[in-house]
Structures are given as structure tokens and as C-alpha cells.
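The structure's right below; bear with me while I get my questions together.
In this view, the complex is presented without one of its protein chains, the others remaining in place.
In order of appearance the chains are A and B, and numbering begins at 1 in each one.
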Amino acid sequence: MRKILYILFFLVSTAYSQTDWQKWEAKQVSYEFPTKSAAQTQNESASLTGTLLNSLKSVYSFLISDYDGDNCPFSPSCANFFVEAVEETNLISGTLMFADRFTRDMNVFKGVNHYSLHKNGKYFDPAINYTLNLQKIKFEMVNN
Amino acid sequence: MLILISSAKLFAQSGAQEDLFSPNNRLKFANHLYSEKDYLRAIGEYKDFLKSTDNDTARFRFANSFLRIGRYDEAAQNFKILFIGSKLEEEAKLFYYQSLFFSKDFNAFQSNYDSRLNFPQKYSLTLDRLNSATYFLSKTNLPSEAVLIKPFEDSLQTKLIYFYQMMKNPPKKNPVTAALLSAAIPGAGKVYTGELTDGLIAFGATLLSGFLAVNNFQHDHNFRGWLFTGLTAFFYGGSIYGSAASAQIYNARLRFNLDSEIKIFFEERNYFLPKIDL
Partner (left out) sequence: MFRIRKYFVLFGIFCLQTIYSQNSVETQLAWADKLFASNQYFDAITEYKRVLFFDNRNELKAKIYFKIAKCYKAGAHLDEAINFFASVGKNATNDSTIFSAKLEIIRCNILRKTTERALQLCNELEKDGRFASNKNEINYWRGWTYMFADDWESASKIFGESPADKELKLLCNQVIDAKVSVTFATVISYILPGSGQIYSGKILSGLMSLAWNLAAGYFTVNAFIANRAFDGIVIGELVWLRFYRGNIENAKNFAVEKNFEVSNKALKFLQNEYRGLKP
């Protein structure tokens, strides 16, 4: 908490007059309300498995997941996690990663674990964090 | 057209009675902007002023404006001009290092530091601290602990030794150990990496599906038996892989937390920089 306060303090103390520290141009303020939910980025993949998987996922979302409500407490959701996992690695590792995610999803005490919270209030848990590559692991927020 | 423009400009600068663009007035206005922290505009004015007149304070403020708005390369270049024969030589040298430091080019800082000549005594302690900070922040090519913590006061030594030890020997979890543990007892690797509930669930899920597989085979439900065997393999494999991944995540978090702790430690103390207003 102290860290956050501290960072806020820094922002406030330096925000003043910073506008002009970079040359700016004329710009219109948009009247529209900003979109609440950022558009889901569609995974684009050139590989055959990726394309197959993505179409499978589209069918899944058209037939089922669009209608059964927002059940997954993770971001990305389990289906997206699986697609990401396979795209990052291969079908076998991807399946193992999905098995692990599935197990963790069954855990009703997720709150005591160390997930950081995503902006949308879900547990931030991208597939890339499970590729065993230390350099690629990312956290959105400091987790105390 | 160009001639016309230049003559217009000339005219604009000299035609009026009280010339707002005379070097003297430019300097005055530049100083005013500088004091208002309007650094980018101040840079424009100082630049024009320095074309016609050489002035150490103006040059220093010109360079410092670049430093303040984060244009570190230009700041370093201009501080360098003040290194020889200027009355602000000492400050310019310190600020030159500050520019390198804030540009986050820690390698450049360190090699400059190692080959420094005639650095003013007055600021040498500050420079030593900045140099130590570059190692704490970059975590590469660490010199000995004693060298790094020497420039800091006694009350901070414990904390810095802790940082140093955490950098040198972080209490990491081994992914292979985690995987092997889970291979022996499903979920044990997760417990090892601190995810107790995940471990228990993985254990329970594998055990339950395994039990159902055996049970179904015993009752000659072969299809269901194989189904649950597959599910058992799914959970078992997932727990082994997941434990290794969990160990890596543990290690990444360890490093991430240490990084932010070190960063905040130095930021909170403004990198031990003295307050110099020029």
C-alpha cells in the first residue's frame, strides 16, 4: 500500500507542467464515451494447428460460451488460455498447461494464491507465464 | 522566399524599439521559463541565446533542462562542454554522471566511472553512491559486497547487504525438484513452491480420477475405466508440468519483488543526490 501511495505521490508531484515538456499539436477531444470493455484481440496465427484451434474456439464460443455467462475467474479465460498455450508451445505442452490451469480453476481457494489482479477484476494468468521461460513471465501489479 | 523570410525574421528581431529578442532579453525570459519548470520552452530560448553569447550558467541550465525533461543524451553532451575552464565545472561533472545514470545506460556509466579523471572531491561520495546504485539496479557484473555498500551510511548497510545477498543467492525454487516431487506425489511440487491449495486440489483430482478408473475396471466398465485413466493421466501430467511452471513463476516473482524493492529504496532517497539549484 505504501508503495502505491508513494508512486501516486510521484505522479502528482511531477504531473504539473509536464504537459509542455514535449511539443504537442492541436487535438480534438472526443465527445464519445470511452468503450468500457476493450475489444478482445483475436489471436492471429499462421500455423495450421493455430487456425484449426481458433476455428474450434469460434465454434465453441458461438455454440456455448457466449450464452453461459461469465464464469471463468481468470483472464484470459480457460478456452483462450488453451489456444494461447498451444500457440506458444505445441499441442502436448499446451495440453499439459491446460490440465494445470484446469486443476487450478477447480481450486475454490484461489484468493489465497499469488495471482495478481487484472484490470477487469479477474486473476491475471496468461499462458506465457507457464512456458517455463523465466524472462517472459510478467506480472501486472506488485503483489504483496 | 527564403530571403524574404530571413529578412522578415531579422526585422522582427531588430525593428522594434524595445527588442524582446535581444540576447539579454532572451536570457531573462529563458531564466523565467526555467524557474517555472517550463523546460522545453526554456531550452528554445537558451539555445538562441547561446548562439551569440557564451555563458556558463545559461549553458548549465540549458543542459539541466534537457536532464529534467528526460532528454539525457543532449543533457550529457551539454554538461560535457562545461568540463574545461568553466566555473561550474564541478557541478557539470556530477550532472553529466546523473544524465548517464538516468538514461539507464548503466554500462556507459560504469565504464565512465572506472576511467574518470579529476572528478571533484566535493561530489565524489555522491558519485560513488550513484555508481553502487547502478549495480543494484542492473544486477550484472557485481563487484564485491564491501565495495558496493561502502559509500552508504551505517543505518542503511543492513538493508543493502540484504539486497546484495538476494541478488547473489536468491532463495529460488528448482523447477526440476518441483516436477520430480509432483511425479512422486501429485501436487507435492506445488506445495513446495508455496501453492498449498493448488497442490491439494491436484492431489485430490488425480487420486479421485485414479480411483474411479480402477473401480470401473473392477466392475468391468471398460469404457469408463479408460475414460478415467485418461483423465488421471491428464491431471497427473498437468500437476508435474504445472509444478515446474509454478517454480519458475515463484522465481520470477522473487526477482520482480526484489527489483521493485530496490527501485523504491533508491527512488525514495532520490538516489542520494544532493539538492543543487543553479
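Everything that follows uses one rule, which is that a contact is a pair of C-beta atoms (placed from the backbone, for glycine too) under 8 Å apart; a residue touches a chain by one contact, two chains touch by 3 or more.
Since this is a predicted model, take the numbers as computed values, not measurements.
Along chain A, the points of touch with the absent chain fall at residues 19-20, 23-33, 35-36, 63-64, 66-71. Where chain B meets the missing chain, the touching residues are 1, 4-5, 7-9, 11-12, 15-20, 25, 28-29, 32-33, 38, 41, 44.
Rule of thumb we're sticking to: only the chains that are shown with their structure count from here on.
Between the CA-based centres of chain A and chain B the separation comes to 24 Å, rounded to the whole angstrom. Only residues 36-41, 68-70, 175, 194-198, 201-202, 205, 234-235, 237-242, 244-245, 248-249, 251-253, 255-257, 260, 264, 267-268 of chain B touch chain A when the two sit together in their complex. Considering their complex, residues 3, 6, 10, 16-17, 20-23, 93, 95-104, 106-107, 109-110, 112-114, 129-134, 137, 139, 142-143 of chain A touch chain B.
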